[in-house]
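Below is one structure, written out as structure tokens; the observations come after it.
And now, subunit A:
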Amino acid sequence: MISAAAPTASAVSFEHVEKRYGAGPPAVRDLSLTVPAGEICVLVGPSGCGKTTTMRMVNRLVEPTSGRVLIDDQDVAGLPAVELRRRIGYVIQQVGLFPHLTIGQNVAVVPNLLRWAKADVAERVDELLLLVGLDPETYRDRYPAALSGGERQRVGVARALAARPSVLLMDEPFGAVDPIRRERLQNEFLRIQDELGATVIFVTHDVDEAIKMADRIAILDVGGALTQYDTPNAILSAPASPFVEQFVGADRGLKRLSLSRVGDLPLDQPLLARVGEQRAAVRARLPDDGAFVLLTDGQRRPLGWLSREALNADGPLSDTEAVPGSALLQPESTLRDALSALLAADVQSGVVVDAHDAVLGTISVDAISATLRVDPA
Partner candidate 1 sequence: MTPDQPIIDWAWVGRNLDLLLEKTGEHALITVLSVLIGLAIAIPLTITVRRWRPLVGPVLGFTGALYVIPSLALFAFLIPITGLSLTTTLIAMVGYTLLILIRNTLAGLDGVTPELVDVATGLGYGPGQRLWRIEAPLALPVIMAGIRLATVSTIGLVAVAGIIGQGGLGDVIINLGIHAFFATPIIIGTILAATLALAADAGLLALQRALSPWAGRRAVDG
Partner candidate 2 sequence: MIAFLGELGAWFTDPAHWTGNDSIPLRLGEHIGLSVGGLGLAMLVAIPLGLFIGHTGRGTAVVVSASTIGRAIPSVAILGLAFPVTLTLGWGLGVPPTLLALMILAIPPILTNLYVGLREVDPELRDAATGSGMSGRQLLRRVEWPLALPLVLAGMRTAAVTVVATATIGAILSTGGLGRYIIDGIAQQDYPKMVAGAVLVMLLAFAVEGLFAIIQRRAVSPGLQRQAGPGGVLATPEGRAGGG
């Protein structure tokens, strides 16, 4: 397995932190909270709630007016800012890839600042590009201008992870990509985080993203006041104030679907056929009540559905005859995302694929709505 994990994750604490700019009202007021080591803490709230300011105090891009920020019980104010930042990963919405550096050089920025040996840097760069799903041979020597928004965001994450930080700061990291890609990037990040176990402070204004990503959510109100800090489940079940209730939204029942993931449910196993296989052989495998077969390519990647009638003829299966139309889901997709994808697709059965796009199984709208009936509302 790739050694992406930090040596040890660190707990991050805010103690009575306040930040004022000039004489105006504070941007953050009397904030105290602790993010346990290895957890994802999402700071969420409307604009002007000081969530980004709060996050930026961890790596001292913003200095608190009063109070302390601690990493593993060490006051960050007592650490040299430059060295502190090299130990903390940093991802921003606009990604901020350096356009004059190749993808590989971008990922290598912090290891180079730390003067790692050349060979170690090169090895680490390839490792990280693989981790975020980019082929090193293809991407290493390209420049950022040649990449799509989603690819750049992946490189941004790889760069932040390069020096095995024990804390990762992410400021609306997936805010600039379209909803479908965002879903996918979120899933990939959750997958990476399972291996990393870093402490993540994640800023967003999107409640659904918060519920999906967070171990704990901190809800901030305008003026930087912390109104609730708890697990997503607790916040959905028992909003602490009318503000939280309103902010979380009226469809709390539906949002609870964001608490579970596709991978938590048992998947249906469709009958698979491969391109090039003889129709007769597939027909023989098809049970009497089976109406459809999922056609895949040589790497088990789904191509589309075939009906029983399509198998009646003879000869090998070709890749042109499958009917696409199923939503593609990942085990990390929330049930809410899965449901909306299924309802939008032509076929109300979604195909769940792994990191290499190979078929893991299928999931139906019925299976998801069944969980709604069982779950306590």
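Behind the choice of candidates: all candidates are chains of the complex that A comes from, given by their letters.
Methods note: a contact is a pair of C-beta atoms (placed from the backbone, for glycine too) under 8 Å apart; a residue touches a chain by one contact, two chains touch by 3 or more; residues count from 1.
Here the structure is a predicted model, which means the values were calculated and not measured.
Candidate 2 is the one, among 1 or 2, that touches subunit A in this complex.
Listing the residues of subunit A that touch candidate 2 in their complex gives 59, 61, 82-87, 90, 92, 94-102, 109-110, 113, 143-145, 159, 169.
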